[in-house]
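Every protein chain of the complex appears in place save one, which is left out.
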Amino acid sequence: MFLFGDLANIEVVDVIEFLGTIAFAISGIRLASAKRFDWFGAIVVGFVTAVGGGTLRDLLLDVPVFWMQASRYIWCTVFAFVFVLFFRKFLVHLNNTIFWFDCIGLGLFVVVGYEKALALDYPVWVCVSMATITGIFGGIIRDILINEIPIIFTQELYAVACILGGILFGILHYAEVDLLIIEVATAIFVVVIRVWATYYKIRLPILKGED
Amino acid sequence: MFLFGDLANIEVVDVIEFLGTIAFAISGIRLASAKRFDWFGAIVVGFVTAVGGGTLRDLLLDVPVFWMQASRYIWCTVFAFVFVLFFRKFLVHLNNTIFWFDCIGLGLFVVVGYEKALALDYPVWVCVSMATITGIFGGIIRDILINEIPIIFTQELYAVACILGGILFGILHYAEVDLLIIEVATAIFVVVIRVWATYYKIRLPILKGED
Partner (left out) sequence: MFLFGDLANIEVVDVIEFLGTIAFAISGIRLASAKRFDWFGAIVVGFVTAVGGGTLRDLLLDVPVFWMQASRYIWCTVFAFVFVLFFRKFLVHLNNTIFWFDCIGLGLFVVVGYEKALALDYPVWVCVSMATITGIFGGIIRDILINEIPIIFTQELYAVACILGGILFGILHYAEVDLLIIEVATAIFVVVIRVWATYYKIRLPILKGED
């Protein structure tokens, strides 16, 4: 029972990480293709979208960069590329599914980012920063590479979902809730905010009037 | 008297750092707003403008990233955002004041950048590089994020002021001048060059004529 629970737990996290990485990579590959990048360019942009946030986080925390410790992130990106290559005509019909993978991946990235900073005894605001950077920075580099203004800065509560998820993690951790519950609650919270904001097109206001 | 002098000294440096950080953040927030970034996007661009140079410096020097050691840089950015939010219609009239804060902040950033490299026993040219990176890199990332060519590369002696300030620091340090005097002299030197170059619209020449 214990073994099974443990195994099941590992599998679920792994599957979520795979799905999240693939969803992030697909978004990079599609946008790069729309800009007429070649195959390699598309793979690079996909990979950077998937691992860029975690890479900056690890550099800032001065810990080993996560994707250099295991080759699965590169394989996930290559898989995403092959998938887009063969099924690109059907991708439009999968937009909804990919959106869900993307949201679930974001929830996981926020949890992983928070925990990496927490393990180094950083205060809450650094943990929240690292959770947010893990979630959004890959998309920012993606948009810089394809020479567009980062969509993250105008999209429906993307970064705000990361920040609020991080704050929830901090509150629950302060209240000494069981870690597994915190992780699940944070990830679900991030997903709910993203889905809710996207469905109702909720956005942050824009600063204006200076002209 | 000693205590008071010490306190006064700390306060002056702190106030300068606050003003510099706020001035840099305001420049990022205004430019992001002009590109219709949402509130969060504006705060991120403001923060990156203020801390981007120091972050790259600390990564290159492999020392703990400065803004992760104290939350005041984030608070300065949030303050700058609230300030722009409420007073944006009057900001045009404050352009002169903000310009002075920006110059003074730049002078301080150059001094801090130089000293961080010096403390690790790097040679003069590395110290000057770190001083310059601290001063200019935040503005470069700001302009990349808003998808513009970095204005630093065409502006009135911005980077040159950093380099000359760094060289002055190196000369005075070699001449074993008292550290406090070096710091003040370097910062004032940077401010004077910037103000002078802006007032008389002094720019570096442009390479041309190849085609």
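Just so it is clear, A and B label the chains in written order, and each chain counts residues from 1 on its own.
Keep this in mind: contacts are C-beta pairs under 8 Å (C-beta built on N, C-alpha and C of every residue); 3 or more make two chains touch, one makes a residue touch a chain.
Note that this is a predicted model, so its numbers are computed, not measured.
Residue B:Val126 is the one among B:Val63, B:Ile98, B:Val126 or B:Val195 that touches the chain missing from this view. If you put the missing chain back, the residues of subunit A touching it would be 29-30, 32-42, 44-45, 55, 59, 62, 64-65, 68, 71, 74, 84-85, 88-89, 91-92, 144-147. Residues of subunit B that touch the chain left out of the display are 59-60, 62, 122-123, 125-126, 129, 140, 144, 147-150, 152-154, 159-160, 163, 203-210.
Heads up, the rule we're going with is that only the chains that are shown with their structure count from here on.
With centres defined as mean CA coordinates, subunit B is found 31 Å away from subunit A.
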